[in-house]
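Note that this is a trimmed complex: some chains were dropped, and none of the rest were shifted.
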């Protein structure tokens, strides 16, 4: 029954804003008002309720009706059931969504338990019972004196896994990367070469410059997560012996490559970069937050990847599923220096063995875990791709690991809106399936949203997500006929107008 | 029976070096050689065994006999039982002790279990069973999305405890301090005023300069952990409106003050500094790693201390006894910015609630714990002070919390040697007490060593430490007659000669 | 008679290296050896003279003959007359030219004076007699006490010229830009948005990161020296209120835009960027090293450009022709802070009035000077463009001010080689014109070289340059038939082979 109400809404009506839960529709004056019997009026831009305009009407579709469209999301938290009692942080900003934006789900009918599948990131995993037990029983000591046997064990295990001389436990992959840059770029004026979309360049607050004082030359990332080798070499060559340019000292790669959707960087590419680096005496750091996903996807031991770099980071709170921590691995002298920098940054922890214990459990069966994650991602991708929705596309070939990027295809369906729709629970869904599934995704760029599979998402969860996706896209597709817009101020609206499929300003 | 062997050693004999376990004695040629029947000869400076010199003799007192003196410590690890299987880090360097120095204890006789009392720092506490259980059961979430309820709870609890608007969980007190400096000194050219012996200035790798780019004006610390207020004001005043000087922006205090032995900074002093800061529009950060010790010692709620500053750090892995972590508390806007800097430094952790859970347990009964620690410290200090040893003194009045500084009084008994003696277990001790107590202290400066009480040290442990201290000082005092020197190279030796109580170079 | 010798050289011959002055030709075995009667043989790669290979011959065309080709440049400085007795710095590196490369000109015949036209940069101008007199008579004082009346006058004059409240004299435009970034990006985590090819990003040693600790988001420059406004806005918008991204704080523009060949950034564009900046509370700095060129080209007062920014730099040692110095202009408070940063960087000078005096002279008639420079550049560009050479092209429309970029069109004629050819003086030229003109250009990128007009280049000089250009391109074009390559080692050579128009490896 999801599709029923839509046809009854006149074609030129469009929602202008939202207030409370419900939808605001603007339609030509002669629109059948029965559509909006319970409505009230909301002003444009200011989002305050205002009297009706002259030539057009605005209808407020209150909660119950709007929810039937699975469309609308409220700006007032009161009547809602936020997923988590804590305030949500602002999301990655998306055009049309202001900085104070938070999203909330509609609550399922009383008595129906909402099942949440959180695909925002693989960082959201909760520690497993085995991890919790390991933490409770861990033998620990003061790691600042190198006396924590569990940390030492984890460092040994990961160094071995990555084929490096030593590894160092740090609080986060961000710190692992920052330390790596600081240790490799020890010489003043050292420059790092990396991809424009590299996590280090975009998401680590510019620590490379702010903390490490290192200038970045950011190259265009190719769709497979690599950089153009000729451009890379040209940039390096240019600076050779040149007194006027910064001195390239480090190449940072990322594997898997996050912003292209978990792409696995080819071993051959790594080898070529390494030859280049050797030829010009540069060093290579791999941001290997998800290097185990890459190894599993390639079917090679992680050390076969890590052999091509001088240092590599590994995140423990992503695919491995541990609560916190990361490792930085490299040669002995490098790790000695890394120890100092960890201390400098305040990353040294005392009885860190409690975290290390959980990580050791997570590493125990990480291969199967990641394989399953990859399978789930691919399974969902195939299903979603088969929908052939005009609203949203998936590049199936790019789904190599546990990350999926969906591209929105219409200007009015922003990634943020689609995220909200996927998270909302509709009465119809409950009625039809007896179950309320709320799927959390991440708005990722202007026309893109991201889903990440991880240990806490089962194949069954994945199937539920697929159903949810299909429902949302079908309903939303219907809804295109009423040109759904979300906006928060007039400027945004004016912009939107120009991209608009319908001639909405014409007086009906 | 500890004192028996010493008198038999001729007065002018003195140990020149060590090799294996034992003591090397040099004495006038006519010395009764029965003293060194099993000995072998070790060269000066090179520490290689060498034939005897012409006018003097050098005796090697091998392990069994040397141990009776409770004196000597081996440089060869093989025959020893190091306390912990992991390699020990180099200690704070002490004159006469080189950079590769490690100390080892002699092993107690077979069948006797060695009881270790670790007073090196209050960071060595192991998580209690309650903490372990709390960690295992903690409700957690992704703290990077602010969804970890246990972290949120801890932040709320500590903000409340310190009377601040908000608090932020960070991996270490070092990071808490670094973030504070970065957030307060947000303006280029900002200068921090702090004590020369402040932890931030000495033990945090100069992060204030290296990471934060902030210039330090370090003032002389007074013995009670304060700075001279007139000097402080003069430094600030000088720079007011002056175009040629750095701009004072932040005063860093430390409470309790570590390097003066855990001194509690008076509330009245804090108030005066605050008035000064307000007058000149500076901010105050308190390095409150041990602020709860200060509060307990003063008998006031911590917020009564924290009211005098703009931000304060609190370490969880010291008196609180949690495995890791610290908090930084301050005004809302300050913590918002601190969140960014934490991310920048890589201090953000995902399911950090597992650590927060342990900290909440630790905070539950922290007052009693710290009171007991302070009582233990004072109890030991009184006992040791009553010994009135000519080798070592304690300023009883300065023992206000859980830290005790002992001052060595002779040039030849270095803090490092005394630490080794306290850690070593002698056969005599076992014979006399049926128990082997090994006490670990920390060499702290040129003529100073440190003992720190914490949750894992009971009153009984404290009494055992007192007995150990008495024995060691008595035996060592006897041993002064053979002028014990430790050295590692000739230069060191030549220096020592000039301070020498005996005329050892005379041809006997 | 320049073209005569070329046809006599067999088609497949090609020079492999050089030693002394002359050309090394490699040609099929059956080549008419009369071509190389005075030759000797030089080895491949090693550049050592070696016996002839089996199937091919290598001919050394010694100086006198090679010079007839206007082709070759020596590696041995001895027989040459370097332009300046001091060692030349390595140039901007160019593929195929190693880091130790220096170029030298051939000497004109005895008795003929070589006339050098230096178009490498507008920084090479020498102070005029009027400037020298002004320097000698300048009233000066200690500028660190703000007591230098001539500096104060210059600062007043330039502030007025640029419509800013105040201006500050600094040693260089690089420092002016660095200070601007440090003052605008006063908040930690501030990010600068600028073009990938901006002088600040490429040629100022990454001071933005290394000294200022500011992270750069570098956008693709468009061919007219602007950036895409939508991309710019998207980058800014993304970070609005986002806790995970660096905070855009400053947009740096460059006008005229150096790397695109002195393009004048449109006023309308500046206005739009300013609106954007105001909307998102960012600031704008214009790297106006050559802003006077822009003003002259647009026919507007400089303040009409500067009104769109918060600060602007102006170089005195480019078009203005003063020996040294630059100015940074902005609001009073900004300049007060800039004063501090100048002091911090060591840019404060005492009796700087001697430099300011020269600048005031230079500014006096800068408008005519720059107009003439622009006319000269355009005149040369038109002449060169009319040659329609297959070797080298000029985008005439892009020549808006005093800079000209020439694009090389064949892989074997590197910018560096073309520079050398333009600088060399051929006997033929002297014979034909009675004059020896040596034109100095700058290799600028992989396929590009740069000519810059300035006060010391007259219209007559420009005409001579045009003749030189025509001759060089004609001769070189002829020489393509013998596929001229320059290289320095085997690797380079092997590369070159693959791009090679002729099948040179064929035996015979």
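The chains carry the letters A, B and C, assigned in the order they are written, with residues numbered from 1 in each.
Just so it is clear, contacts are C-beta pairs under 8 Å (C-beta built on N, C-alpha and C of every residue); 3 or more make two chains touch, one makes a residue touch a chain.
Computed from a predicted structure; not experimentally measured.
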Assembly copy number, counted for this structure file with 3 shown: 4
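One rule holds in what follows: only the chains that are shown with their structure count from here on.
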Chain contact graph, described as a line, ring, star, complete graph or other shape: complete
Identifier of the chain whose CA centre is least distant from the whole-structure CA centre: A
Same-site or different-site touching of subunit B by its copy subunit C, using the half cut: same
Most distant chain from subunit B, judged by the mean position of its C-alpha atoms: C
CA centroid of subunit B to CA centroid of subunit C, Å: 60
Two or more partner chains touched - positions in subunit C: 188-189, 213, 243-244
List of subunit B residues in touch with subunit A within their complex: 84-89, 120-121, 123-127, 132-133, 135-137, 140-142, 144-147, 149, 152, 170-179, 204-207, 210-211, 317, 323-325, 340, 343-355, 358
Subunit A contact footprint on subunit C (complex, rising order): 89-90, 92-93, 95, 98-100, 188-189, 191, 202-203, 205-206, 208-211, 213-216, 218, 234, 237-246, 446
Interfacial residue positions of subunit B with respect to subunit C in the complex: 182-183, 186-189, 213, 243-244, 339-341, 343-344
